[in-house]
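Take a look at the structure below.
The complex appears here minus one protein chain, its other protein chains still in place.
Here is chain A:
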Amino acid sequence: MTDAPVHLADGRWVGRSLRRVEDPALVRGQGRFTADLKADHFVRFVRSPLASGRIVKIEAPEGARMFTAADLAAVKPIQPMLHKFNYRPIAQPILARDVVRFVGEPVAAILGRTDAEAEDFADQVELDIETLDALVTADEALGDNAPLVHDEAPRNVIVEGIVKTPDFDATWAKAAKIVRIDARSRRQNATPMEARAGHASFDPSTGRVTLTCTSQMPHLFRTTVCDALDMPESELRVIAPDVGGGFGQKMSVSPEYVMLVFLARRLRTSIAWTEDRRENLIASYHSRDQQLSLEGAFDADGKLLALSGDIVANIGAYSCFPTTCGVEPLMAMAELPGPYDFRAYACRSRGVATHTCPIAPYRGVSRPSITFVLELLMDKAACELGIDPVDIRRKNLIAAFPYTSATGLVFDEASYRETLEMAAKAIDVPAFRVRQKAARAKGKYLGLGFGTFSERTGYGTPAFAARGMGITPGWEQVEMAMDPSGFVELKIGASPHGQGLRTTLSQIVADQLGINPNRIRVVHGDTDRTPYGFGTFASRSLVIAGGASVLAARKVRVKLLQIAGHFLEAAPEDIVLEDGNAKVAGTDRTIPIRDLARAAYHGAHQFQKDFVPGLAETATYDPGGTFSNACHVAIVEVDIETGGVKIEKYLVAEDAGRIINPMIADGQIHGGVAQGIGNALYEEIVYDETGNILTSTLADFMPPTAHEIPPIELHHRETYSPATITEAKGLGEGGGIGAPAAIVNAINDALSPFGVSVAEIPATPQRIRAALRAAEQRS
């Protein structure tokens, strides 16, 4: 078997907007989510009300069963590892021991026979914590006499990266113009509609525990929980049933899951935890929270010669597992150059610990922030050099491939310029400028903004190995078996949470085997039933699990052709599989595939001695990775009186390689853009100066509704990836990456008559008004 791309262009199923097999159960309310399971006991976590403090006393109310750190002497903390010389390994305790480090940190677990009883007990716990000084922002944590969040991390820096290309200083000196941006990407929460939940059940007959939970990576959850509890992995089964969205938040293994399995084993019972929304907002993982300063050295024509960056990420109180807190700052440093062609680059990136909720990956990871700041820089440079924003991008986008970036990333191929041109044409920039001028004359402020980006997708172990994580994910494995009735079961290590992967994979496999997708069942999210894998994150499942599925299907196909050759008395090369039949090309000799399947199991005697009965195959795929790209464009209207922003038009020109199911692909982009719009304009986790969270309901956090999300116009370009088997690139995250850049650039374009701009997301009315007020005061 080779990894060469297979051409599925004449495939009958790939490329079609097939209805999702996932849907019938979900629209009937027959989805099976973690919180639907019954349990004998319910657990509530008693959480710290203080950002920083020393635990003096925890006392359970009468009749309640409570566990604290003292009960967990034999349980190991969660230890995310990064093998980088400048990473300080910080372990996260399962329950806080001696000190608390953020509001929401679990300090005790308390049980009830019902959820309500557990909640009542939790309310009555006497918790005495002596207040210590809290560090809430990265600036405070980096301050000269700041206390330490962890003794192991001097100056509270947990991870730091520095790059500088040898030609940097010399190139910098040649600049005609230095343009600077100081931007902030505020703290946000991925906010899946289903919060986190877990249900651990002990089976006395086997001694095993089944943990059903909201996980994007069940196998890694199993490994991590077993490591903490020092138990064999064979004793734990992890099931991710229907998962109500994850967006990265559900890939980190949090202490609560370790606690659930610990309790189920200790009490030999079933035990459930369903996080409430307040817990999700204060104590699940947060994201973003970065200060980014960028300087670009341009020549007089607007060509970017060199880029220098300083990135400070407030990573919260602990490092998340498995990606570690390096995921945002280090990836930002590596991928900051984005789609632009320049050779000289210098960057420093720091992850700083504070007394806030830990940060974890969230759709797009670092790219929404770096795209935002880089695209702001491009617009500012265009403005200062008197160049059109489209022209400055034209001048600087990478055009020749393969291309090796200043940080050593290899872009196999992409269509940065083509998608920019598609987008610019579709939006009709000259017509907009006329309209903008006329509107301005009437006191209506319209703005146009672009967000161009490159998104690394579907990368395998080499890319992860370079990161030096304690565990190196990357590959995916599948097990495929055609049963004697000719139906296929495909078991995958990937574990989707709404992306329709069962549908898209069945399309891919159907083409390989010449059968209808409805004869293929995709099994996922159960460590007992599926091969080890890394789950679903980083726009990888369709690319990597899809590639592995093709490889496995090819093996099954080879065998089917062999068997068909025997019955049809033809050479396997002359046989095609289509419409459920094996046919000798150019003849009317044909046999149903299900007859071949039956023969593979029940007719082994008919074949040669070396024939291996059955039609079960395994395959592994581990690609080097590829890049999707897109250009997002927004037209907004800014209300100068209120600072409110209305999106008048939103357009995406994107290239994610071969599209397996256009309907699903469009849906992923819509959803990503909507989250990006939320990130750009509304959503923010706000702490007060003591480290208490002021935004602990959805009414405060403000995810957008149908009102705020405009129709999204999509333009596709399919540049088939030479780097992946299916020629697809990933697209799960892209929608969210371009939106903050496009929207804030549009806002700034609208604000240009006032000589002000914003460089902060979310660009709330308050921030826009503050910028305008500053201008009013100046004049």
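The definition used in the following text is that a contact is a pair of C-beta atoms (placed from the backbone, for glycine too) under 8 Å apart; a residue touches a chain by one contact, two chains touch by 3 or more; residues count from 1.
Just so we're on the same page, contacts and distances are computed from a predicted model.
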{"item": "Chain left out of the displayed complex - its UniProt protein name, from \"Sulfurtransferase\", \"Ferredoxin--NADP reductase\", \"ABC transporter permease\" or \"Caffeine dehydrogenase subunit gamma\"", "value": "\"Caffeine dehydrogenase subunit gamma\""}
{"item": "Option from A:155, A:277, A:598 or A:769 whose C-beta touches the chain left out", "value": "A:277"}
{"item": "Residue of A:350, A:393 or A:497 in touch with the missing chain, whole complex considered", "value": "A:497"}
{"item": "Residue in contact with the excluded chain [from A:77, A:572, A:667 or A:722]", "value": "A:667"}
{"item": "Hidden partner interface residues of chain A, rising order", "value": "19-20, 22-24, 26-31, 33, 35-36, 38, 115-117, 120, 191-195, 242-245, 247, 274, 276-277, 497-500, 663-664, 666-668, 670-675, 697-699, 703, 705-707, 709, 711-712, 735"}
